[in-house]
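For this view, one protein chain was removed and the others were kept in their places.
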Amino acid sequence: MKRLLGVALGILTAIGGFVDIGDLVTNAVVGSRFGMSLAWVVLVGVVGICLFANMSGRVAAVSGRATFEVIRERLGPRAGLANLGASFLINVMTVTAEIGGIALALQLASGVAYILWVPFALLAVWLVVWRVKFSIMENVTGLVGLSLVVFAVALFLLKPDWGALAGQAFSPSVPAQEGAGVYWYYAIALFGAAMTPYEVFFFSSGAVEERWKIKDLAQSRLNVLLGFPLGGLLSIAIAGCAAVVLLPAGISVTSLSQVALPVAQAGGQLALAVLILGVVAATFGAALETTLSSGYTLAQFFGWSWGKFRRPAQAARFHVSMIVVLLAGVAVLATGVDPILVTEYSVVFSAIALPLTYLPILIVANDPQYMGKHVNNRAVNIAGVIYLFVILVASLAAIPLMIATGAGA
Amino acid sequence: MSERKRVQPRQLHAAPSPAGLVLDAQLHLLDRQMLDVDGVPVTTVDDIELSGPEPNEEIPEGTAPPQITALLTGPVLGTRIFGGRPPSSRLIRIPWKVVAGVDTVVTLGVRADSMDASWVERWLRNHVIARIPGGSHEP
Partner (left out) sequence: MNLSDMLGSDVLDGAGERLGEVSDVRFALDAGAGQLLSPARLVGIVVSPRTASSFLGYERQEISQPWPVAQLLRWRHRGSFLVLWEDIAVMGSEGVRLRSGFTAYDARLTR
């Protein structure tokens, strides 16, 4: 039982990757335009993130080194800085979007204009980062975020034609009204979101925060194997709801309220309330994950003292950098930019950050100086190399596809 | 560069193996995390200072090999990335004699707070973090 309660880190990490505000909308856009024909990408992404998050958790538990320390050590300062720059920009953009997302969800609940909720969201996120214990933070946001399961419940209540949905999912094809370029652009966007690098930064640093050791390796594996598939399931359920309700009605998704439409239709006011609670928790969790990740990456690259297990005074640069990131995010929101659009452009930076993150993890997970006898086994290495190749291809294709399709427009 | 001819030694001899710990600087030292005596991260190994040889001067046969005098950190990281060289006065040195061990991390035998390498940390602690309520409370 204690083991099952100890999977909050995996769940919170997965929430940031699969159902943060950008993904909530992207998943619904995908469902409303492509039906279930991109569900396979989520599956591929889930397997990939499970593979590498488990590796990064194992490196952290065995050697005590979090992922960005490994990146700096193995890639050196130049390639390490390129990764830091790209990853940090992704983090800042996502922090910005999530603070906006919390405010949007609260607007949906209250009717009070979104911009008025922004300072409140900022303060709440900072207070948690500043004062709340890591274990309390992950348990509360992880568990409340689970109320997004309402999407899966709604899908059942909608009584869809399961055969048709399964047909779209298992024999995927590009819908007639969409171009192949757009289809593949969204495929890469979904894959990039599933494998977004801040998940491994957060997961491995969280393993250090929780002081995982070799005896906790089973715990780490359980976190990975429950958290990420659950995230993927939510992601597919959101697309499924959109495919059942929005696709036939010809509604194109541009805002959070359209994402909520199928759930309201299936379950009424109560389901809507659960949904809003889930969205607030998920965006809040993703905001925490990305704020902390920006502190973790900077501190680990430069060798600063970091961690929520220390008093803020014992990790001064870590806390100052997170305050700066939060203020920068709010400054961007103050310009009136649509927070959901902000995350769309993180695909560009993912193209740089993904290979430069997963290659050093794979190499160090094979290094006996770090891992002793817990180096990767052959099957994990074969899968890791295949995924590295897929990541490389997706990275090379991402920017040309984005330009050619006008970011999927 | 590329048009210059390269010659290749024909035969490789088995290397003599020194009795103690062998460290390849780039592999085992450079860019590793430094922890103080209490396990608190201090900084990273950004460069390494050697006792010799004098640049561009002929090394007489039988000269004793140079030793590592200090691990360097601070602005020298920027020059490793972008080129150039910081003035010697701006280098932050961690003398080799305070290094207690080299593994996946470099451990030091002193406290971070007693070192020049952590002045930014102390400045931000005293001028920013300590002034925010709750900054020095246990999490």
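Note that the chains take the letters A and B in the order they are written out, and that residue 1 is the start of every chain.
Note that a residue touches a chain if its C-beta (ideal position, glycine included) is under 8 Å from a C-beta of that chain, and two chains touch if they have at least 3 such contacts.
Given the structure is predicted, the values throughout are model-derived calculations rather than measurements.
*Asks:* Which of these, A:Gly22, A:Gly384 or A:Gly408, touches the one chain of the complex that we don't see?
*Replies:* Residue touching the chain left out of view: A:Gly384.
*Asks:* Which residues does chain A use to touch the chain missing from this display?
*Replies:* Residues of chain A in touch with the missing chain: 74-76, 359-360, 362-364, 366-368, 375-376, 378, 381-382, 384-385, 388.
*Asks:* Mind pulling the chain B residues that touch the left-out chain?
*Replies:* Touch with the absent chain occurs at residues 4-9, 11-27, 30, 47-50, 52-53, 55-59, 61, 64-68, 72, 76, 79-80, 96-102, 109.
The rule we apply is simple: only the chains that are shown with their structure count from here on.
*Asks:* Between chain A and chain B, tell me the centre distance in angstrom, where each centre is the average of that chain's C-alpha atoms.
*Replies:* The separation of the two C-alpha centroids amounts to 35 Å.
*Asks:* Which stretch or stretches of chain A touch chain B in the complex?
*Replies:* 63-65, 69, 72-73, 76-78, 80-81, 130-134, 299-306, 308-314, 316-317, 319-320, 369-370
*Asks:* For the complex, which residues does chain B have touching chain A?
*Replies:* It is residues 30-34, 40-44, 46, 73, 77, 80-81, 103-105, 112, 120-122, 124-125, 128-130, 132, 134-139 of chain B that touch chain A.
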